[in-house]
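Data first, discussion second: the structure below is written as structure tokens.
Of the protein chains in this complex, one is absent; all others appear in place.
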Amino acid sequence: MRNSVLNKFCEFEKKGGVFPLLPTSFKWIGVGISISAIIGMLIVYYQGGELRLFYKDLCMHLVLIGLFILALSRDKHEDERTNQLRYRAFAFAFVLGTGMLLILPFINIILNSFYKDILEWEYQSFFFIMSSYLFYYLMYFNIFKKQL
Amino acid sequence: MNDKQLDKVRKGDFLLLPHYMKWVAVFPVLCGIVLFFFKEYQHFLNEEVATGMAGHLILLGFLFIIISRDKFPDERLLNLRHKAMAYAFMYGMILVIVTPFLNFLLSSLFRSGSQLDFMDYGMLSIFLFQIMYLINYWRFKQEL
């Protein structure tokens, strides 16, 4: 076990380091990937074709990957304060995102029951969940950086 | 965000419920489990709604457990809590992003036509996040 990759990673966790962050330049790569994926989605939407559904899913996944790279990339000046703010922003995104997603279907049901007879259960899609997490994270990280 | 909220964030003590909520949380989880196993015997909700609702109740219960305070909350525990959430977020995210490609690899090995499957995990991924948080928090409390 000694000197194995896993052991090194445990050491890294103990030191309280942030995750293995990517260099700052990856921020723009992440933005580029997500924007081009969104453009790709629009093209697929208007072009159509047999494999339309597949390409739509692929583009959505690419948006997620782009946002994830954006969330992982290092700040210009990374120090213990940004480190802590990052953790807090993650915690906020985690709790608020989960809470919102769990409450949404119940609200839907209540709203539906006013003007529909049939009860329906709406599953939130995977893309919606993940992107809302990532957006929450990015939003709170920026708010905290400015205000804390 | 207003000043009061920011002050709470500054102290690291935000969005948390009192300690006894940990035991209240058992109630929705139990309801969910009961609803899941007895959905065929009731005629109040149709089956699809009952399944969805059961899953949601269980997830909601776990969320209560996650955000209820410890018995003696102090600076270290709050810090560990945030760290565990961040790590859960990260591991969950990586898993979720890698899975379709893993699927692709496996299906290309075992099936004739290779295809990229994007299954709709949805609720399952939230459950994954929550479980990972609980494991990480427990582990950090032991180790750090």
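To keep things simple, chains are lettered A and B as they appear, and every chain counts its residues starting from 1.
Here is the rule we use: a contact is a pair of C-beta atoms (placed from the backbone, for glycine too) under 8 Å apart; a residue touches a chain by one contact, two chains touch by 3 or more.
Note that contacts and distances are computed from a predicted model.
Protein name for the hidden chain, per its UniProt entry and selected from "Heme ABC transporter ATP-binding protein", "Putative transcriptional regulator", "Xylose transport system permease protein XylH" or "Anti-sigma factor antagonist": "Putative transcriptional regulator". Seen across the whole complex, the unshown chain contacts subunit A at 76-82, 145, 147-148.
Assume only the chains that are shown with their structure count from here on.
Chain centres here are Cα averages; for subunit A and subunit B they lie 15 Å apart. Residue ranges on subunit A touching subunit B, taken from their complex, read 10, 13-14, 16, 19, 54, 57-58, 60-61, 64-65, 68, 84, 86-88, 90-96, 98-99, 101-102, 105-106, 109, 119-121, 123-126, 129-130, 133-134, 137, 143-144, 147-148. By the touch criterion stated above, subunit B contacts subunit A in their complex at residues 1, 6, 9-10, 12, 14-15, 45-46, 48-49, 51-53, 56, 59-60, 63, 66-67, 79, 81-83, 85-90, 93, 96-97, 100, 116, 118-123, 125-126, 129-130, 133, 140, 143-144.
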